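Of the protein chains in this complex, one is absent; all others appear in place.
For reference, chains read A and B in written order, and residue numbers begin at 1 within each chain.
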Amino acid sequence: MRPRRIALNTAALAVLAVMIFPVYWMVVTSFKSATDIQSETPTLWPAHPTIEHFATAVGADGFWTFWRNSLIVTGGAVLIALVVSLLAAFAVARMRWKGRGPFIVAVFAAQMAPWEALLVPMFIIARDSDLLDSLAMLTGVYFTITMPFTIVTLRGFLAAIPVEIEEAALVDGCTRSAAFRRVIFPLLAPGLMATSLFGFITAWNEFAFVNVLIIKDQDRRTLPVWLSSFRDVFGADWGATMAAATLFALPVLIVFLFLQRRVGTGMVAGAVKG
Amino acid sequence: MPTVHAPTREAGADHRPATPPVIRAGGRRISRAWPYLLIAPAVAGGVFLLLYPLLRAALISFQHFRMGELIRGGAAFIGLDNYRELLAAGEFWAVVLRTFVWTAINVVLIVGISTGIALMLVRLGRRMRTALMSVLALVWATPIIAATTVFQWLFQSRLGIVNWLLVRVGFDSFEGYSWFANGTTMFGVLVVLVVWQSVPFAALTLYAGLTTIPVELYESARLDGAGGWQVFRQITFPILRPMFALITSLEVIWVFKCFPQIWVLSQGGPDGATTTLPVYAFKIARALHRYDLGSAVAILTVVILTVALVGNLRRMLKQEGADT
Partner (left out) sequence: MTAGVGACGSGESSDGAPTGAGPTKLTVWIMDGSVTDELLEQFETEYESAHEDVDLDIQIQAWDGIGERVTAALASTDAPDVIEVGNTQVAQYSSSGGVKDLTDKIADLGGTDWIPGLAQPGNIDGRQYGIPWYAANRVVIYNKDLFAKAGIDSPPKTREEWLADTAKLNTGGDQGIYLTGQTWYVLAGFIWDEGGDLAVKDGDRWKGALDTPQALAGMDFYAKLQALGKGPKDADEANPPQHEVFAKGKVAQMISVPGGAARVLEVEPGMKDKMGFFPIPGKTADKPGAVFTGGSDLIIPEASRHQDAAYEVVKALTGEKFQSDLAKAMSFVPNRTSLAHVLDSNEGTAAMAAGAANGRATPNTPNWAAVEATQVVKQYMTAVLTGGDPAAEARKTSEAITSTLNNGS
């Protein structure tokens, strides 16, 4: 069995290296000096580490404003989606009612929504309701984009929690909401985190809607828009661009590292019930 | 090998409880209004920010709706003219075909590679497994826009590391090669990007599924003399069939609709070689200001996806709605 083991581990290492490389290269490039980046023979490690690219990126106009906007919009959308989806997921996973089947199918089908094609109708709706240039509208849109997947996943997590636990609590005299708060919610926490991470990533990335919903008030734009315009401005400066990309990825990676353990188990539980 | 089949069904059975258990506490029956109240916010959100815009898009697709109409209003109803124009143009069909090829290539690669990695994960030692899982999750968490930017850098013609590596291992023709100038290579780069981004989710999910298969099943199969491939075909796959179906249909949807990666990297070019349906719809609307035609493309996209997944949806409805 020994050579087999070695072969397996070698294969795993190869997969690991290939998967991690783009992320690694992004971070490493952002720390390399301009001459290292321009060098004909790239090095795997920055020979002359520097943080000047981060200074360039952070010093670019409006960086912190965009950062804050992104955080507000994304955080808001994820929170609303979690609450709304949890209610719906609970109804689906724990109750029988007429229309349940069609509702589930509708939620699944909602994932097929052609969002890029809804830019114009969404623009018209926002304009007619006086919601152009407002972060609230963006939040609402991102909430809707993330909701279907959130419901599907949360429902899986809920279904994985044995109903007897909840019944026992009810028998013990808890009210329904107390039972939910004290018994279900703690068990559901990993699931909530895994789902919110997914929602966070989706909303954090979005830029097409920003371009049509935020028009006059440029201080309400978000990071992805900034990252794409950053390339216009610093086209040749790959160090700065990679620093910008790293800064852009950072919040998600931090949230992720913070939640990693729970997300791991959460994904296992959620996925099985899919 | 009947011995292998019998327990399979049993094991598969408790994976998908089709209907929810109903909670009764002390004989109190839950008020009938409750479930509807609980889904009300979700339905409201969906109706206002998805269904309504979708209906608006459908309406626009039957109108003469261009830059002037967007600004001044007063769009005229022109029936099916937009659809007629679209279906008569060879370009639309080329885009549809390309979208199918794009989806097929990506989904096959994603599901295949993910299955391989998931099977590998089960067999790895604990430390190696944790390392690989962390890396997968890290890739999964890397924002699309950041990843897309990185791929531009990796495949740069002059200082990109990919060309450097290829030249180093002896492919001298890749010196200064422009990956983004040629339709086929651009398509290839996009496939690599999308597969790279999609594999982690699918692999981790499949791995999670694999861990639920009782070890005894494998052992008995081995005792029966089944080889690795047979074990996969006769035990693993049947048990995980629902999960494979779910992942495949999710990936089909995601890859089919994939937009930001393509738009940022190639804008559907060069020469339309990477224009899939969503990119096509966006291009028509944005570049030509033909919002009417763009909406028609979008509506047709929904129709195509629905048709492609109708079997899946129907099965779902049957399963979920068994006793409503």
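Keep in mind that, in the parts below, a residue touches a chain if its C-beta (ideal position, glycine included) is under 8 Å from a C-beta of that chain, and two chains touch if they have at least 3 such contacts.
Just so it is clear, the structure is predicted and the values come from calculations on it, not from any experiment.
Screening B:98, B:257 or B:290 against the full complex identifies B:290 as the residue touching the chain left out. Only one residue from A:60, A:79 or A:132 touches the chain missing from this view: A:132.
Counting the whole complex, the residues of chain A in touch with the unshown chain are 123-124, 127-128, 130, 132-133, 211-212, 215-216, 218, 228-229, 231-233, 235-237. Chain B residues in contact with the hidden partner, per the touch definition given at the top, are 59, 63, 66-75, 77, 157-158, 178, 180-182, 267, 269-271, 283, 286-290.
Quick note on the criterion: only the chains that are shown with their structure count from here on.
In this assembly, the C-alpha centroid of chain A lies 16 Å from the C-alpha centroid of chain B. Per the touch definition, chain A reaches chain B in the complex via residues 8-9, 11-13, 15-16, 19-20, 22-23, 25-26, 29, 37-38, 41-42, 83-85, 87-88, 90-122, 124-125, 140-141, 143-144, 147-148, 151, 159, 163, 166-167, 170-171, 176, 197, 201, 204-208, 224, 227-228, 231, 238, 241-242, 244-246, 248-249, 252-253, 255-256, 260, 263-264, 267-269, 271-274. Contacts from chain B toward chain A in the complex involve residues 15-17, 19-26, 30, 32, 34-36, 38-39, 41-42, 45-46, 49-50, 52-54, 56-57, 60, 70, 117, 120, 123-125, 128, 131-147, 149-151, 153-154, 156, 159, 161, 164, 196, 199-200, 204-205, 207-209, 211-212, 242-243, 246, 250, 253, 257, 259-260, 263-264, 278, 281-282, 285, 291, 294-295, 297-298, 301-302, 305-306, 309, 313, 316-317, 320-324.
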